[in-house]
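Every protein chain except one is present and positioned as in the full complex.
For chain A:
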């Protein structure tokens, strides 16, 4: 089954491009460390999932590129083609000239309705190229105006037009010390709207990725390209082919469906966080040996302690002991920094994955009581190594990972809203104070729900 990617705004297009790059480069690589047959199978599934075979020499990405100004798309298209290994469909993009001015209302209320038909036609064309459509993967930042506002509108349209398909929104959270001054308003409006039409929100925070670049990748002068490449690696580690418990001897066909089924048991809880280890500069890869027990131990502690990367993990944090009275949210028994999970997914790629013991992730004390541990935890594996890492482990988690960041964004937005600063910029395009209040209410609800897990 295939995934159609919708790249929205500058961020969405820059990242989307790196994602296809990473996937293509991984597939072309000779570091698969597995049998030729395995490799071919991996290659075929990946191709079907992300690329269509047209008359062209190179694979064509299943993607629609949307932006309200032309420079980024123009660059993205040409850089992809110049790589010689893959390209975008020349017709599968839409842009305008004036941008959205970092204004969510402009993206959502003006550009959205104005260009709905053209954009949805492009999406329809891509969808029709697929033998079977698994669903949509949208990439956007929530800080600006196009990815955020137009992105929210397009997601709604996707939901209306494709009720049976899955929609996974990849949302980039901006640096907390401004990229855009009104980013917290744009974020609140985006998240509350996406929550209504999306199946799940997969989140990357710029601050976190920046730290990874600085401390793990040892990059001195970090550029957005560096940040985007780390993000692309992490996304690739989810979406490249894997075997699930149910898929048996074949690579699983429906990654989006599997993801949703596993991680989103309840529509109130859609926030997914992502951790990937190990991460290191490419030139260190050859000198590094990891053991699976070590990696799993670290990954589990990252989950429990809500660590953003594999350095600086707080090993003191422990899950509450099962059998002791279940702490309510007001109880002082509740260990303050423990990250409660609803559901988790671990993806293992590379050498000896068949023998990895994941029992520690099935520990019921990690989870709420709603699902049985068998249902709350899933593992996907493949012996085929990913992106030159001999061993790679990814955790996709529906837990309290994003509770604090969400609370921070809402808090800052609320603080600004109390002073009514910048509101006139939104009402100018049809988003009123009431709309803001609705969004705040929706997100306070989400925060509350995640808090009392």
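To be clear about the criterion, a residue touches a chain if its C-beta (ideal position, glycine included) is under 8 Å from a C-beta of that chain, and two chains touch if they have at least 3 such contacts; residues count from 1.
Convention: contacts and distances are computed from a predicted model.
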Identity of the absent chain, which is to be given by its UniProt protein name, from "AP complex subunit sigma", "Tubulin epsilon chain", "ER membrane protein complex subunit 1" or "Two-component response regulator": "Tubulin epsilon chain"
Of A:72, A:120 or A:152, the one touching the omitted chain in the full complex: A:72
Among A:38, A:261, A:363 or A:444, the residue in touch with the chain that has been omitted: A:444
Option touching the unshown chain, where A:85, A:175 or A:338 are the choices: A:175
Positions on chain A contacted by the hidden chain, ascending: 10, 14, 69-72, 74-75, 96-103, 145, 175-182, 210, 213-214, 219-225, 227, 410-412, 414-416, 418-422, 424-425, 440-441, 444-445, 447-448, 452
